[in-house]
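Shown here: the complex without one of its protein chains, the others still in place.
Then we have chain A:
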C-alpha cells in the first residue's frame, strides 16, 4: 500500500517520491515506511530526525528506525485503519520542523589500502582516479551520521564526494572483515561485523565502536560528525 500527500484517493498504487511528495508503504501489517521526497541531503535528514521525535510521542508506537532520508515506524498492534495511519504519518511529515541533532565529533584512524582494500582497484576503474586520489578524496571529506543500523553500531555516513561513488555489489563479499572502511553507493561506513557485505572496501579501521554492556552501546549516533584520519596509506 502506498499513498502520497496529495493522492489519498488512489492508495494502492506506487507513486515515486518526487520533490514534493512523501511516500508511505507497508512492511507487513504493523510497520510503515515513510520516504522523504527529493534529494539525499542533510535538509531531508533533519526533517526525518524531527519526524522521529514526533512519532516517539505516539502511544501506539512500538519502535521507530530512522534510515537514510526515511523512517520506519512499527506499531504495537496492527492498526484498525491503516489508511488513517498513513494520513497521520504524512501529516506529521508535513508538520515536521527541521532539527539539527547536536552530535559529537568522532575521529577514526584508517589504514587505507593494504589487504582489506579489496575493492579499491575496481573503484579506480569506475572513477578513473588513481588509488591515491580516491583515498585523499575519502579522508578529506567530513561526514555526518545520518542513521545507525544494519549491524550493531553501524553508522550510515553521508558526505561522500560523488567522484568516488560506487554502487553496491551484485554479488556480496562473503566474509568481509569487521573494520573494513567501505563505500556503498553515495554512502560510506565501517563494517561492524565480519560477514557478507555488498559494499566496497578501501581500507581498515581498528576502533571499537560497539559494546553491548555499555549503557550507550553504539558509539555513533545520528547527527555525529565523522572524520577519517589516514593512519597509514599502503598502495
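The rule is simple: a residue touches a chain if its C-beta (ideal position, glycine included) is under 8 Å from a C-beta of that chain, and two chains touch if they have at least 3 such contacts; residues count from 1.
Methods note: contacts and distances are computed from a predicted model.
Chemist: Out of "Biotin-dependent carboxyltransferase family protein", "Carbohydrate ABC transporter permease", "Circularly permuted ATP-grasp type 2 domain-containing protein" or "Indolepyruvate oxidoreductase subunit IorA", what name does the UniProt record list for the absent chain?
Modeler: The missing chain's protein name, per its UniProt entry, is "Biotin-dependent carboxyltransferase family protein".
Chemist: May I ask which residue of A:54, A:69, A:182 or A:200 touches the chain that does not appear here?
Modeler: Missing-chain contact among the listed residues: A:69.
Chemist: If you put the missing chain back, which residues of chain A would it touch?
Modeler: 1-2, 12-14, 23, 25-31, 33, 35, 40, 62-72, 74, 77-80, 82, 147-154, 156, 167-168, 170, 184-185, 187, 192-193, 195, 210, 212-213, 217-218, 221
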